[in-house]
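Structure first, commentary second.
Here the complex is missing one protein chain, while the rest keep their positions.
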Amino acid sequence: MVLGVLIAFGEMLSPGTYTNVQITWLHLPPAPGPFPNGFSLVMGTLVDPISSLMLVVVTVVGFLVMLYSIGYMHSDRGLPRYYAEMSLFLAAMTGLVLANNLLEFFLFWELVGVCSYFLIGFYYEKPSAASAAKEAFLVTRIGDVLFLLGIFLYFSTYATAGPDGGWAANGFVFAHNSVPFLPLPGANTTTLTIAGLLILGGAAGKSAQFPLHVWLPDAMEGPTTVSALIHAATMVAAGVYLLAVASVFLGFTPTDQLAIVAVGGFTAFFAATMAVVHPDIKRVIAYSTISQLGYMVLAIGAGFAMVGLYHLFTHAFFKALLFLAAGSVIHAVGTQDLFRMGGLKKHMRLTAAAFAIGGLALAGIPPFAGFWSKDDILASVYSQLGTHPLYWPFFVLAFSAVFLTAYYIFRAWFLAFSGDGPRDPTLPAAHEGPWVMQVPLVVLSAFAVVAGLFVFVPGFQHLLVQGTVLGGIPPTYPATDLALSSISVALGLGGIGLAWTLWGNGRVFSLAETSPVQPLRRLLLNRYYFKAGYDAIGLRAVYPFARATDFVDRFVIDGTVRGLERMFGAGSDRLRSIQSGLVSDYAAYVVAGLLALFVLLLIVGPYLLGRFGGG
Amino acid sequence: MTELALTGFLGLSAALVGIGIFGILTRRNFILLLISVEIAMNAAILNFVYFAAFPSGTHGLSGQAITVVLIGFAATEVAVGLAIVLALNRLKGTINVARATELKL
Partner (left out) sequence: MLPLISIVLATLALGTVGTFAAGTRARWVALGTSALFLAEVGLLFAGFTGWPGYSGTLVPGFSYTETHPWISLAWMHIDYAVGVDGISLIFVLLTAILQIATVVYSWGETQRPAGYFGLVMLTCLGCVGVFVALDILLFFLFWELVLVPMFFLIGYWGGPNRRYAALKFFIYTHVASIVMLVGLLALVFYSGATSFDFASVYAAARGLAPVVQTFLFLALFFGFAVKFPIVPFHTWLPDAHVEAPTGGSVLLAGLLLKLGGYGLIRWAVEVLPSGLHSVQPLLFLIAFLSIFWGSVLSLAQRDLKRLVAYSSINHMGIVLLAIALDSSLGLLAAVLLMFAHGVVSGLLFMASGSVHHQYGTRDIASLGGITPGAPALSTMIMAGGLASLGLPALIGFPAEFTAFLATWNGLGYWVLIPLSVLVVTAAFYLWMMQRMLFGETKGGPPDAHGLPWYESAGMGLLVALTVLFGVLPSLLVNVIVNSPIKGWPGT
């Protein structure tokens, strides 16, 4: 961690100090064909403003979560496995952040994916955990396939057109401090648009964006520490990071940007609606993660990669904080059901405060971290609204999600912490965790308060601006629009107010069964039937199709083979019957053969020779 | 000898082969079968003799030599054949080949 922070500080002070180191991973020598100069795939590191920002997140949150794990996981068996997998994850995540080319990026991208698979399935005895792990891997795999195809598209587009004689010789390395490749000659705009969309697909898989969002709430089957580290702060942010890196080094076409804005804006709203009704404390936070990732994607689509990353940075801290605070609660009371909790703030003052700070940051209340970054996003998108008329609806969606965000997170807080006592009296008495669990909460709370103010630190600001310059965008950081900020803060406060009215002080708001909103609530609780739909595709379409293919294989193809076998068998049975055992029959065959030979030699042979005149 | 004479001799051989094959195809008695085989074989042996003499002297004595060897063969063949006849008779009480179908699968 210390190393990571040091590198980042170094980058803040003197950009470009850490030049990239690289080794050749796979080298194809020059040969005739599509790559006349041969090509190399390399593995190397690159530290630049973008990666140093991410590096801080990964190392700091990683360290704090590991510390917290000592307390949270102490009674679990399989601890060596847990720490090994977490360490592997951190190593892979660091590799991803430092990767200096797309292939290496993809390599570590897959590795963090598999670590996530292992860790979601950490309690593998639970069928739901095993199933969630598989689902997470499969859904992200769809994104990975798109991403891989995107890499191929970029590769072949730039194999001859890129700088330094093309990527082919250069091993698709991100060109350091160069402008995006987009305006380069030889780059076909259609291909680039498709490539950009494919990259978006990859990012959507990893960052759980619509319509590949289904896996993240289920991923909450893993330990809470895993959710905090992987499914809030780092791995899911890798998709956003990919988009940022791609927008800086590869560039997106306007169509791509619109698609990214659409996905981000829609997801931000869509996920927030589902969080509104969910009774599970971790899943509420998970939906909020999806929604916040949507904001980041939105910012990148609008062309402000560094703003997106800034939100990623602050979000990592306050979201990890929320998860760890939720972890404390779960650790104490042994349930994740909000409706069974209540009144916990009496026994868990620190946790309640930490959750509240995280909630305020998430809701975008100044001066907490979330306010600054979220406000920057809204401001930056607002400044680009003139680019395309279709930006408007997504801006509105994202804007209204602010209200929902504030509402659902404080609904959770009130349900868990306010009131006189647990609604379910069978819950064990709540207590705070050991110091190793409290320290990270305190540290992260501090970050959640001040991380947003970092933007006023010259070095940090420099970092952001530098990253923006890398992206080829003029270094005008979006000016905070005071009116816009006021509206969003008002929306946030309104959300909190609504939550207080409905759920505050131990109140439980229940919707009448006959209420006209009931169908909507059911729709939300069932997650818009997305998961059910995907399951149906898997179980009712793909699997029966596979069984049908199996049937064809066994009975049509192999049946033909067996049929041939029977045919030969029956044929030889018939042939066998001419072997009567009678000497005179055999003699007759001999004579017949002799006659046939005569006919062949004396009549057919000369005829053919005469006809075709062979030698 | 002349061409005409050769044609005549070959005609004789052909007739003998025909008689032999007819016998082989129609007889069921093992001894008669053997006799038919011998007749057909003698036709072949006769052919060696004719061609050894046509045109005279060019082939040396190879035709005659083969003839002698073949006569030896024929003798051994008959000896084996008759032994089989005896064995068959002892086994089946008949020498009708239609009754000996043990080789059938």
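The chains carry the letters A and B, assigned in the order they are written, with residues numbered from 1 in each.
As a convention for this text, contacts are C-beta pairs under 8 Å (C-beta built on N, C-alpha and C of every residue); 3 or more make two chains touch, one makes a residue touch a chain.
Computed from a prediction, not measured in an experiment: that's the story for all the values here.
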Please work out which displayed chains the absent chain touches and list them by label. A
Pick out which of A:F155, A:F210 or A:F368 touches the chain that's been left out of the picture. A:F155
Touch with the omitted chain, as defined above, among A:W435, A:Y543 or A:F598: A:Y543
One chain is left out of this view; which of A:Y72, A:F89 or A:F106 touches it in the full complex? A:F106
In the complete complex, the non-displayed chain touches which residues of chain A? 24-29, 31-35, 103, 106-108, 110-111, 114, 117, 121, 124-127, 129-131, 133-134, 137-138, 141-142, 145, 148-149, 152-153, 155-156, 538, 542-543, 545-547, 549-550, 553, 557-558, 561
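Methods note: only the chains that are shown with their structure count from here on.
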Whole-angstrom distance, CA centroid of chain A to CA centroid of chain B, is 92
Quick check on the complex: what are the chain B residues that touch chain A? 21, 24-28, 33, 97-98, 100-105
What does chain A use to touch chain B in their complex? 576, 579-584, 587-588, 591
